[in-house]
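Mind having a look at this structure? Questions to follow.
Partial complex: the chains shown occupy the same locations as in the complete assembly.
The chains carry the letters A and B, assigned in the order they are written, with residues numbered from 1 in each.
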Amino acid sequence: MSDPFKSLHDAMNQFAAERDWDQFHSPKNLAMALTVEAAELQECFQWLTEAQAKDLDEQQLAAVRDEIADVQLYLIRLAGKLEVDIEAACWAKMKKNADKYPADLVKGSAKKYTHYQD
Amino acid sequence: MSDPFKSLHDAMNQFAAERDWDQFHSPKNLAMALTVEAAELQECFQWLTEAQAKDLDEQQLAAVRDEIADVQLYLIRLAGKLEVDIEAACWAKMKKNADKYPADLVKGSAKKYTHYQD
């Protein structure tokens, strides 16, 4: 099986090259585009109740799928430009989080969540 | 080789279960958290010139790596809650983008980029 991050990264590189879009895809611009896509994803949920947000219809889900993809694709593109290995960064961050929020200390302490979590 | 999306998804599930954090991780809240992390990633670049943003020092890069991981982890968590296959969604979106922005029509047309792109 091939690595999906690498396959998508290479496909996006080719996509941008064929359109001459590298000139726009600086790290700063890609970071901006990523936030904009994350906001568009969030927008799918913003007027929904918690219950509605857990029970999306097929049309809503199709929109959400597209926005999830947009976030993922810009993230891969940005990481590629900065030569960051996303998967390795994730495992390193999970290790940090495990140290920062020890399970036995945090569990059952809902109140602390809002202070602990980032 | 295992699928990194699946491995990270399963590790996050366990992490949240051990801390009783599922109560906070509704789709709506996760979508909010994702945008917040994207904004924190963007913040790393906001006062930098284009040149500076392409030449991060090790300290800046360490911060960027952590924020990229946060975005990726919340995206995987959100997609998991909604049963969205991120990789499949990405390939479907790239196909849509290829139809929407035909290479021969877009190439060399920098001006159109700002109107075409989303």
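Assume a residue touches a chain if its C-beta (ideal position, glycine included) is under 8 Å from a C-beta of that chain, and two chains touch if they have at least 3 such contacts.
Small disclaimer: the values here were computed from a predicted structure and weren't measured.
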item: 2 chains shown - copies of the sequence in the complete complex; value: 4
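The rule is short, and it goes like this: only the chains that are shown with their structure count from here on.
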item: When chain A is superposed on chain B by its C-alpha atoms, the rotation angle in degrees, nearest 5; value: 180
item: Chain A and chain B, separation of their C-alpha mean positions in angstrom; value: 2
item: In the complex, chain A residues that touch chain B; value: 1, 3-5, 8, 11-12, 15, 18-21, 23-24, 26-28, 31-32, 34-35, 37-39, 41-42, 44-45, 48, 50, 53-54, 56, 61, 64-66, 68-73, 75, 78-79, 81-82, 84, 86-87, 89-94, 96-98, 101, 103, 106-108, 110, 113, 117-118
